[in-house]
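Below is the structure I would like to discuss, written out as structure tokens.
Every protein chain of the complex appears in place save one, which is left out.
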Amino acid sequence: MAETQMLNYVSAIGAAINEEMRRDERVAMWGEDLVSMQGAYGENPGMFKEFGDRIKDTPIVEQAILGTGMGAALAGIRPIVWLMTAGFLTIAFEGLFMEVGGLRQEYGYAGPMPLVVYCRSGIGGGFGAHHCASTESLFMHSPGLKIVMPSTAYDAKGLMKTAIRDDEPVIYVGYGALYFGAKEPIPTEEYLIPFGKADIKREGKDITIVCYSGMVRKALAAAEELNKEGISVEVVDLRTLVPMDVAAIVKSVEKTGRLLIAHEAMKRAGAAGEIAFRVTEAAPDLVKSLKTPIKRLAAQNLAIPRSISLDAQLLPQVEDVIAIVKTMGFD
Amino acid sequence: MAETQMLNYVSAIGAAINEEMRRDERVAMWGEDLVSMQGAYGENPGMFKEFGDRIKDTPIVEQAILGTGMGAALAGIRPIVWLMTAGFLTIAFEGLFMEVGGLRQEYGYAGPMPLVVYCRSGIGGGFGAHHCASTESLFMHSPGLKIVMPSTAYDAKGLMKTAIRDDEPVIYVGYGALYFGAKEPIPTEEYLIPFGKADIKREGKDITIVCYSGMVRKALAAAEELNKEGISVEVVDLRTLVPMDVAAIVKSVEKTGRLLIAHEAMKRAGAAGEIAFRVTEAAPDLVKSLKTPIKRLAAQNLAIPRSISLDAQLLPQVEDVIAIVKTMGFD
Amino acid sequence: MAIPKEKLLEMYRNLITARLLGDKLAEIFTTGVAGRTGLHRGTGEEAFPIAIQANLRKDDYLKLTFRMDFTLFAKGLLLRDVIGAEIFRDSSQFGGPRYRFFDPDNGLLAHTGAGGEEPPIYLGAAVAIMYKKTDQVCVCVMGDGFANRGPMHEAMVMSAAWNLPIVWVIHNNQYAMGTSVKKSYKIDDLADRAKAYGFPGETVDGNDVIASYEVMKKYIDRARNGGGPSLVVGETYRLMAHFMGDPQIYRPKGEAEEWWKKDSIPRYQKTLMDMGILTVEDIDKFQREIEAEIEEAATAALALPQASYENHLKTAIDEI
Partner (left out) sequence: MAIPKEKLLEMYRNLITARLLGDKLAEIFTTGVAGRTGLHRGTGEEAFPIAIQANLRKDDYLKLTFRMDFTLFAKGLLLRDVIGAEIFRDSSQFGGPRYRFFDPDNGLLAHTGAGGEEPPIYLGAAVAIMYKKTDQVCVCVMGDGFANRGPMHEAMVMSAAWNLPIVWVIHNNQYAMGTSVKKSYKIDDLADRAKAYGFPGETVDGNDVIASYEVMKKYIDRARNGGGPSLVVGETYRLMAHFMGDPQIYRPKGEAEEWWKKDSIPRYQKTLMDMGILTVEDIDKFQREIEAEIEEAATAALALPQASYENHLKTAIDEI
């Protein structure tokens, strides 16, 4: 059996960055307070020391941070730019969505542009939309962005390594509430996780829940509860939204006959619509034969407020998963 | 019969703004080259003269233009801010999506913020993504933005008037290729078109095409052709995406049994996913009984290039509508 | 032109209130009733915002830095509501601001979660003032950190082009999170930023109440009288951590101690005593009165309701 070490989510990400920076000296990282506060949220004390100026602090100029990542990637560097939160991606939106995600295509350039845009979503506590919001659905609509949203320390490490080695731009969104969570056994030996491969986080036979990032934990907790009531839930963790492992969803739903799509992003025009359509397009007959129509569970169509008392009501919780599953034809 | 005058799309929009500015002196409008070039694309020679400084030119500072619209709206003005193209909305994205669309909710403020953000999509000719791209799918995912996308001069006028009178923020996206199109008879008497009311642009019984903006024209042309082959198409023009007239779609599909959703926005994570899910949620049994699964037709998952020779291949055309309809079980 | 005695004493009261309120908030946060930790304390930076607000009317528009919002009682908010907003209570049904500090009718338009998105919004209030032809003004205070961002620049460009009634202010407390202002600016005097826009810029000792008051008065009056935009930089120091709990590994030893010596309170006390306006007894009396006021306000604030879900739903524009 392979050797393992115990790492939490944030240390797993840190380990991935460390390893890749050691492996390839073109990898560099910049953003706000990475050095001065050892990782902006203090995520990773000490991790950055050995790389000297290859990790640098910037002023608070997110549009410039993002754009320099792109320009440096076109000029031979493999940058990781740190943008703190998935909500802050909106302040460098044009650069990310249109230029990083589209400019190469506008000009017909299929050459490399290896850029990792790194941030976190899912930070509650009354900090409001920018710290808590899940913005991935927006970036799925960009023509050229890969999107990674890991739900475990194991996945976080393997996917970060793949992201850094990818020759195309990748948005890597960590999930805030997991960062300092429980340690998991992580192989000491190097491993990479390919993009576009979903992971079955729990097997089941009555219903498929497709989810990713922070929602996986909630789906698993709900599955545990539902199991007690005789409902067997399969939890499919997409891990990457672009590319999307549609085949894995289809395979699971072929078995269960029911599909629930759950995410923390807001419902209206959220990722669920795309996921459902992809399944319909890939397996129209399967969709026709479902035991009950596809459902979605998502954040309500409201901004996350500056109030600690409302988050829980606006964002999907374990009980909401349980409740909606029960409406899906188990009587 | 009501009196009419002949107006093209751009003049209809101009007439609406004129009338509303005369009616309510709090209405003001600013943006780039509105005055100096009489409407930035020269859309409306002479229209702005009578309002003096109530229409003003700004420097090229889209983030400021958008933000001033919001601040002025909170401080008692009813601004129309001109942002030229739907692609340029991305450069003021944070302000539009998060602040205009969310800040009131972040703070629990249900008071008025009457702002019209006005721009155009659908300008081809090798100008690339920013001039051509349809960005509405992004803004549907914002918690607090209404979205208007008219397809005729008549609708353009009535919806602009409603937008200006709305107490909540509205994105109004004109369709470039229609601006200087054929004149239509427009009632001289004042009329407003409510938000959230779709319009059946053509009745049919075999298939429903849900569309909006520039896609409506293409759907109608396709319907004409398909009719010759014995396929009767109903064209539902949503007119506003938020709020969305789901009931009208359901009603149409109850009759036709088939649903195609078509838009010029990019396919992945485009508006079609939301439309389909809303229909599924509103009428699960209807969806189960469809003659063929819901399909979508949209721009390919690529940025609109800086090349005049590729637009037609990336964007959905009349022939594409015809071709996809024919795959929907007419044999 | 001498500052009236009442104004001087009002500022003194407000300064002491701010200091004691800051301590009280830290205490409340430590007990956990706020529901979260990590308060961004502003102790030591109070003089400048107090002096700014001494020049404003209730119907003027004002944005402070998020860290200094707790001084908004100086613009007319109740102490109770200020504390309430800091601990996420909703006082709007009692006439207070909404969750946190948002109150368009009283000139508070927003803090944006992405810091630095406010300048265009506040400039919009100045545009409204232009159209409404009132004599209101707008004061937009940015931290040294967020002042580097693009939206502030664009808003300054437009404020100059349209000659709008706004005073741009940089509250320079020398740090943005862990980043020293020396690292993010290669100019010594941040007021040089004004030279890019063609309006006046001036730097003032933000720990000097009277100097700050006078400089702000000059530019606020100017804006009110149609003179257009300007930039004022208040120099102060973030004596506290970025947030309560931040280990402050970036701060050189001894730096904070040096700045404590420049603290506004003893300096202002001495000035007022030298002017014969304040006695040792007054100091004591004010202290006791204010402490009692704050106690009372804190108790009232804790009794304020949390934001209600039902009310919140009223902000929806469509089906949720």
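We just call them A, B and C in the order they show up, numbering each chain from 1.
As a working rule, contacts are C-beta pairs under 8 Å (C-beta built on N, C-alpha and C of every residue); 3 or more make two chains touch, one makes a residue touch a chain.
All values derive from a computational prediction rather than experimental measurement.
**Student:** In the intact complex, which of the presented chains make contact with the chain not displayed?
**Tutor:** Over the full assembly, the chain not pictured touches A, B, C.
**Student:** Which one, C:14, C:148 or C:236, makes contact with the chain that was left out?
**Tutor:** Once the missing chain is taken into account, the touching residue is C:148.
**Student:** In the complete assembly, which of C:9, C:26 or C:161 touches the absent chain?
**Tutor:** Reading the full complex, the residue touching the unseen chain is C:161.
**Student:** Which one, A:99, A:184 or A:264, makes contact with the chain that was left out?
**Tutor:** Looking across A:99, A:184 or A:264, the contact with the absent chain belongs to A:99.
**Student:** Among A:14, A:69 or A:204, which residue is in touch with the absent chain?
**Tutor:** A:69
**Student:** Name every residue on chain C in touch with the hidden partner chain.
**Tutor:** Residue positions of chain C that touch the missing chain: 148-151, 153-154, 157, 160-161, 183-188, 192-193, 195-199.
**Student:** So that we can see where the missing chain sits, which residues of chain A does it touch?
**Tutor:** Chain A touches the chain not shown through residues 26, 28, 30, 54, 56, 58-59, 61-77, 79, 94-95, 98-99, 103-111, 143-146, 168, 242-244.
**Student:** Residues on chain B that touch the omitted chain in the whole complex?
**Tutor:** Residues 32-33, 36-38, 40, 42, 57, 59-63, 87-88, 90-91, 125-131, 267-268, 300-302, 305-310, 313 of chain B touch the chain absent from view.
The rule is simple: only the chains that are shown with their structure count from here on.
**Student:** Which chain lies the greatest distance away from chain C when centres are computed from Cα atoms alone?
**Tutor:** B
**Student:** So how far apart, in whole Å, are chain A and chain B when each is placed at the average of its C-alpha atoms?
**Tutor:** Roughly 31 Å, centre to centre.
**Student:** Based only on mean CA positions, could you tell me how far chain B sits from chain C in angstrom?
**Tutor:** 41
**Student:** Got the chain A residues that touch at least 2 other chains?
**Tutor:** 87, 90-91, 128-130, 268, 301-302, 305-307
**Student:** Scan chain C for residues touching two or more other chains and write them down.
**Tutor:** 90, 99-100, 112-114, 117, 150, 307, 312, 315-316, 318
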